[in-house]
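So, chain A:
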Amino acid sequence: MNEIATPSPAALDVPRAPALRRYGVPVLVFAAFALAPIAAAQGAEGYILSLLTRVMIFAIAAMSLDLILGYGALVSFGHAAFLGIGAYAVGILASHGIESALVQLLAALGASALFALVTGAISMRTKGVYFIMITLAFGQMLYFLATSLSAYGGDDGLTLPSRSLLFGANLLKGDHAFYYAVLGCLLGCYLLCRSVVASRFGRVLRGAKENAVRMQAIGFAPYRFQLGAYVLAGTLCGLAGFLLANQTEFVSPAYMTWQRSGELIVVVVLGGLASLHGAIIGAAAFLLLEEVLSGYTEHWKMIFGPLLVLVVLYARGGILGMMGGRHG
Partner candidate 1 sequence: MLTVSNLQTSYGPAKVLFDISFEVRAGEVVTLLGRNGMGKTTTVGSIMGLLRPHGGEVVFEGRPLRGQPAYRIAQAGLGLVPEGRQVFPTLTVEENLVATAAARHGAPRWTLPRVYELFPRLKERRSNLGSQLSGGEQQMLAVGRALMTNPKLLILDEATEGLAPLIRAEIWDCLRRLKGDGQSILVIDKTIDALIPLADRHVVIEKGRVAWMGTSAELAADPSVKDRFLHV
Partner candidate 2 sequence: QGEKVRVGLMLTLSGPSAVLGQQARDGFNLAVKEMGGKLGGREVEVIVVDDELKPDVAVTKVKGLVERDKVDFVVGPIFSNVAGAIHKPVTDAGVFLLSPNAGPSVFAGKGCNPNFFAVSYQNDQNHEVAGKVAQNRGYKRVYLLTPNYQAGRDAMAGFKRHFKGEIVEESYVPLNNLDFQSELAKLAAAQPDAVFTFMPGGMGVNLVRQYRQAGLADKIPFLSAFTVDESTLPAQQDAAIGMLGGSNWAPNLDTPQNKAFVAAYEKEFNAVPGSYSMHAYDTAKLLDSAVKSVKDLSDKKAVREAIAKADFQSLRGDFKFGANGFPVQDFYLVKAAKRPDGKFQTEIVEKVFDDYADAYAKDCKPAS
């Protein structure tokens, strides 16, 4: 055996992208979000903030999906259901006069986690495309349930009296305050997901994605880890739903159509799978492109569609792959 046969433990790390790439892109992304309001102050501030807030909310939703899709190969086609659960938690409580953000948030997260636990436990019995479709089924059931809730507006949805109250005060009312609250949530989710992915738990999750039988043969029960990840992802997406309701001050079944779930998948793949910040970039690219293109022509989808195709054909690994900043 030669001299590198037993490297020192410090050198045992898996090869990684250089630190600049690893941390550079996410730092840039967050810096851009943090500074955007300053730039926005020059123009239509409320509009730009609202647009970027929407981007960040969808980034949270997409990132939560990336956690199970990119790292666990669990393609959920019903992920928008959690957006709906989070939003309806706000809407339903508010319509009964409970406007405390804390209570609403707890309800949103709790309900999302519970829904994820129950449907996940059932869905996990299946694999691959069957998993895709059974999650769709649960998403659709919830969607139809929401449309039949006449007391809460049915298909028309319901308007919130105001944004959720923090400590009894309307602290989230201002566009700036809300923007930074959402940015805080995004950062929090990102750091949490980063940590989870690198942790022991995340490693098992990734392993189960590559070869579940092998994982069993070394003593893991992948089911429990995958279910755990599913619940976590659902809960985070519930947070996104909570924020979405507050941003639009409106709640509607339209938040949880299958098209929305599909868009979330598209956003994740577009940005670059299994990188977390890829989901943020994907959300930004998707929503901003939509906004910009639709400003030019009514037929903007005839430009947007082919763009997506080109990304797939010529940029493996989504936008991140195109930037060459992909790793992991």
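The criterion applied here is as follows: a contact is a pair of C-beta atoms (placed from the backbone, for glycine too) under 8 Å apart; a residue touches a chain by one contact, two chains touch by 3 or more; residues count from 1.
Inclusion criterion for the candidates: all candidates are chains of the complex that A comes from, given by their letters.
Since the structure is predicted, the reported quantities are computational estimates derived from the model, not experimental observations.
> Looking at 1 or 2, only one should touch chain A in the complex. Which number is that?
Looking at which candidate touches chain A, I get 2.
> Along chain A, where are the residues that touch candidate 2 in the complex?
43-48, 50-51, 54, 147-148, 150, 153-159, 244, 247-250, 252, 254-255, 291, 294-295, 298, 301
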